[in-house]
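To start, the structure itself, in structure tokens.
Omission of a single protein chain aside, the complex is shown with its protein chains in their original locations.
First chain written, first letter: the chains are A and B, and each begins at residue 1.
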Amino acid sequence: MIQPLTEEKRFTLTQRPEGLIETQTLEVSIGPQHPSTHGVFRMDCVLDGETVVALKPVMGYLHRNHEQLAERMAWLGSMPYTDRLDYFNSMTNNWAYALAVEKLAGIKVPEHAEYVRVIMAELTRILNHSCVIGFMLQDLGAWGTPLLYAFREREKILDLFEAVSGSRMMCNYMRFGGVRVDMTEKDLAVARDIISRFPRFLDEFEKLLTTNEVLLARTQRVGILPKELAINASISGPMARASGVEYDIRKVDRYGVYGRIDFRVPVGDIGDVYDRYYIRVLEMRESIKILQQALRDIPAGPHVAPEVKLRNFKIPPGDGYGRVEAPKGELGFYLVSDEGGKQPYRYHVRPPSFINLTTLEDMCLGHKVADVVIILGSIDIVLGEVDR
Amino acid sequence: MEPIETIKEVVVQAVAGAQLEIVKSTPAAQQPAILADREHAYAVGKFFKEDPRFQMDFCSCVTAVDFLPKGDKPGFIEVVYHLYSVSLKQGPIILKVRAPREVEQCHVPSLTPLWRGAEFQEREAYDLYGVTFDGHPDLRRILMWDEFTDYPMRKDYEPPADYEWEPTPHDDTLQRAAQAGGIMPPTAREELEKTKKK
Partner (left out) sequence: MAVDEGLKSELQKQGIFVLPFEQLYNWGRKSSIWPLQFGLACCAIEMIASAAARYDLARFGAEVFRATPRQADLMIVAGTVTKKMAPQVVRLYNQMPEPKYCIAMGACAISGGPFKDGYNVLKGIDRYIPVDVHIPGCPPRPEALIHAIMTLQRKIATQHLEREQLRWYDKNATTEFPIPAYGERDLEPTANRELWHPPRDYTDVTLDEVKKA
């Protein structure tokens, strides 16, 4: 149980074991502007020397009241705003919202559109994981090299996104019942080309990083998250799987066409920072397998369900919860529709980054200040999602 | 997962004195919820967590919804919990608790001692809706700054008037800008003249 930080605990004199020197704890506020936080995020650390004694995360510096805005717009009007939630992976955010609305309204999506969605989501996953590893290594001190390699690969995928949906980052691509614009044969060929070159990039990445002495020394046995705490604290995504929790929403809910695609889910055992790094590398390899199968089996067909009329789109009253496996964890949308049904009455985002931060203090206790930055990097937060 | 009526019977037998109702959702979504009363919500949650048939150890989503009073029916704030099971790979079970809208009476038992994952989300519901969770270890504002006094996500919240005074396509914004003294449509200008003359 966490106790709020009382005045005594903040400024106490700590007794050294020998009883000779009395020192004072130091309260440091890391953030909201700091080169190593992933956005405007603040941590109030209480340090004894360099060891962390207490840590409180402070968020809300990017609270843009997305949920209140959605209550004033039509159902489709908040689709561009979902792009800006987790601004790295706009495709999976769109898919989560479209899935929630389709669940609530009972819309069936044609096969071709489902395959296109899977292709876009898995491309987003490999984009996200490579950039996260880049950012984590930047925090470790590898000044920019893995990050620039990751961004080089990201640019290629963003070119494909721009050709298909019109925008590099804020794609606004999914619609209720399918996708907005179809992927042409040329786009599919570009996607196949990206997939064929990606394993070579991953091999190069791994050769530099996975057995690297500095990475091993600084990330093994740092920030361990036990399995029971991970389940109890609702941790999801690669962070939970690194701690041994075998739960992947793609395998459990089998939404989209994931039921037909053959892929494995890597699960770690210790749950330290190195496990979370390596899980992401393995997930990238699995995503390539998924993409190869999806690009091989994609059928022809309509890209959006023809019976959905987006003008005067109404949903009968009720509520529902739809979730997907976003690259950061379980992204869910809880939507309530009242009579009238043209606007959501309540629109809530279940953000994975926000809830994955619950155990930040437990993971950081006893470690040094420099480790706090790496542990935060391995949780993989994006402030657009944490604060909405 | 068994149908919702069976689940309700099981819970009513296990937790003494609980008054439960079933709340339906849209016919397509098939996600009916169990509405528990405030006194027994904690016991119901504990039952779902520990019973070997359910083992709901993963609290996925905690939301607060504000329902305004409609005619004779009083308004209420509803807190919704979505529970999943990681060990048995089943779910969701949806638990709802209601409380009156007035801030002093809006108290709900906190389920954070059962599921640590509810901690930040309950703090968010407190911050944005004013729902007080009894038994929460650290209830303070999380998204707004500490000196903030309003509960912004409530349906009757009035945002502060700090709009830029220039025409925008939104009628709502034009109205507010006109009231705050900026660009005025001609009709509003006449009304202002009339009130001045009074």
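Just so it is clear, contacts are C-beta pairs under 8 Å (C-beta built on N, C-alpha and C of every residue); 3 or more make two chains touch, one makes a residue touch a chain.
Just so it is clear, the model here is predicted, and its values are computed rather than measured.
Q: For the chain that's been dropped from view, list the shown partners it touches.
A: Hidden chain, whole complex, touched shown chains: A, B.
Q: Of the residues A:Q33, A:T211 or A:N312, which one touches the chain left out of the display?
A: Selected residue, touching the omitted chain: A:Q33.
Q: Thinking of the whole complex, not just what is shown, which of B:Q13, B:Q105 or B:T149 touches the missing chain?
A: Within the whole complex, the residue contacting the unshown chain is B:T149.
Q: Please give every residue of chain B in contact with the chain that is not shown.
A: Answer for chain B: residues 143-150, 152, 157, 159-160, 162-166, 170, 172-173, 180-184, 189, 192, 195-196 touch the chain left out.
Q: What is the set of chain A residues that contact the non-displayed chain in the whole complex?
A: Contacting residues on chain A, toward the hidden partner: 32-35, 39-40, 60-66, 68-69, 72, 80-81, 84, 87-88, 147-148, 151-152, 154-155, 168-170, 383-384.
Convention: only the chains that are shown with their structure count from here on.
Q: Averaging only over C-alpha atoms, locate the centres of chain A and chain B and give their separation in whole Å.
A: About 25 Å separates the centre of chain A from that of chain B.
Q: What residues on chain B touch chain A, complex-wise?
A: Chain B residues touching chain A: 24-29, 31, 33, 57-61, 63, 65-66, 80, 82, 86, 89, 92, 94, 113, 115-121, 137-138, 140-145, 152-153.
Q: Write out the stretch or stretches of chain A touching chain B in their complex.
A: 1-4, 59-60, 63, 65, 67-68, 103-106, 229, 231-236, 245, 247, 252, 315-321, 323, 330, 332, 334, 336-337, 345-346, 348, 350, 354-355, 357-359, 387
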